[in-house]
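Showing chain A:
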Amino acid sequence: MTPVIETRNLVKQFRIADGFLWRRPKRLMAVDHVSLMVRRGETLGLVGESGSGKSTVGNCLLRLLKANSGRVLFNGQDILSMKESDFHRIRGKLQVVFQDPQSSLDPRMTVQKIVGYPLRLQQGITGRSLEDRVMAVLKDVGLQQEHVDRYPHEFSGGQRQRIGIARALITGPEFIVFDEPTSALDVSVQAQILNLIGGLQKAHGYTYLFISHDLAVVRHISSRIAVMYLGSVVEASPKRQFFSNPCHPYTKALIASVPRPDPLHRQNLAILHGDVPSPLHIPTGCRFHPRCPEVMAICRKTPPPHVAVGNDHWVDCHLYT
Partner candidate 1 sequence: MKRWIGIVQMVFFLSLIGAPWVGAAGPDTLVVGVSSDIHTLDSGVSSDNYDWRQIYPCYDRLVKYKVINGKGSTEVEPQAAESWSVSDDGTVWTFKIRKGMAFDDGTALDATAVKFSFERTLKIGKGPADNIGAIKAMRIVDPYTLEVTLKNAYGPFLQTLATDGANIVNPNIMKHEKGGDLAQAWLAEHTDGSGPFKLVEWTRGQRAVLEAKSNYWGGAPKVKKVVVRFMAESADRRMALERGDIDIAENILIDQIPALEKNPDVAVQRYPSQLVEYVYINNQKSPLDNPKVRQALCYAVDYQGIIDYVLQGNGVQMRGPVPKGMWGHKSDLFQHTLDAAKAKSLLKEAGFGSGLNLTLIYSERRSSWEQIATILQSNFAQIGVTLKLQLMANPTLRDRVDKGDFELCLGAWSPDFADPFMFMNFWFDSKLWGLPGNRSFYKNDEVDALIRKAASIADQGQRTQLYQKAQEIIMDDAPYIFLYQVQTVVPMRKNVHGYVYNPMLESMYNFESISKE
Partner candidate 2 sequence: MKPKTNLHPKWRELKLTGRLLRSNPTAMAGLIILVAMGLMALCAGWLAPYDPIKLSLGERLQPPGAVHWFGTDEMGRDILSRVMFGARISLRIGFVVICIAGGLGSVIGAVAGYYGGRVDNIIMRVMDVILSFPSLVLAMALAAAMGPSLNNAIMAVAFVMIPKFARLVRGEALSVKEMPFIAAARVSGARNRWIIAHHILPNCLNSVIVLGTLTLGDTILIAASLSFIGLGAQPPTPEWGAMISVGRKFLLDQWWYATFPGLFILTTVIGFNILGDALRDILDPRIRR
């Protein structure tokens, strides 16, 4: 299947301090040569600890952040080098649902306005027809008609996230980024929202990138999973292989750290030593080597290669060369 969206060697640095006189500006490597792709109709789960750069990848895909180098191909077209006006035309095809449903909705706008916004801005639809389309999409996400004239603060968290999803859906997108859409919600509500997201995909055939730090959630929704560590993707594989045959030591540690209902399996827990290194000082060689339980001499010097370890299963690790 052809990828809907694909990144090639995507790099994003942040300047965190200005240079002055003898001081060089400080840069933070948030995304370091990341190559990913999402195929039509599938859900790619992107997991990693906070600060690993997964949200930055999502934002670069949507051109919310300007990547320093690399390419982002949407249906084969490079959207990073596109002119603003050209990109404006395909904006509606790429949508996003943010983590915090409260702050991602402008508190000064009514639901009608928030949800109808993309249509109004991109296609200039107003008035009656806009209201109708808003009503329709609200129904899709499980909200009622009378909600349209309310402000976000009059809703519960789960309802707000439904509004956020409605906004993402109204333009009929091909690709939606979910940036930790459930992490701010109560567990009971999480499930509802995840089911809604899954149901919508089944009904309309959307393509998702699902970003989360929670393996359980990713496991629930994804068809394929990629792991990020310190700005770089260390392993990507279909969901089944990911859990049955994790290859990268970091992936193993991640899976092991997920709490299990069965207390007998506790002794299998792999423990990672040390803290996550600062993204300002990324370790040489393999960036995971200071914490890796299976570290070798080569890991300290040489960056790991990109290795295929199975069907559609890639890993960046010296162990598999």
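Basis for inclusion: all candidates are chains of the complex that A comes from, given by their letters.
Throughout what follows, a contact is a pair of C-beta atoms (placed from the backbone, for glycine too) under 8 Å apart; a residue touches a chain by one contact, two chains touch by 3 or more; residues count from 1.
Computed from a prediction, not measured in an experiment: that's the story for all the values here.
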Of the candidates 1 or 2, the one touching chain A in this complex is 2
Listed in rising order, the residues of chain A that touch candidate 2 in the complex are 59, 62, 64, 84, 88, 91-92, 94-96, 98-100, 103-108, 110, 117-118, 121-122, 146, 149-151, 153-156, 164, 167-168
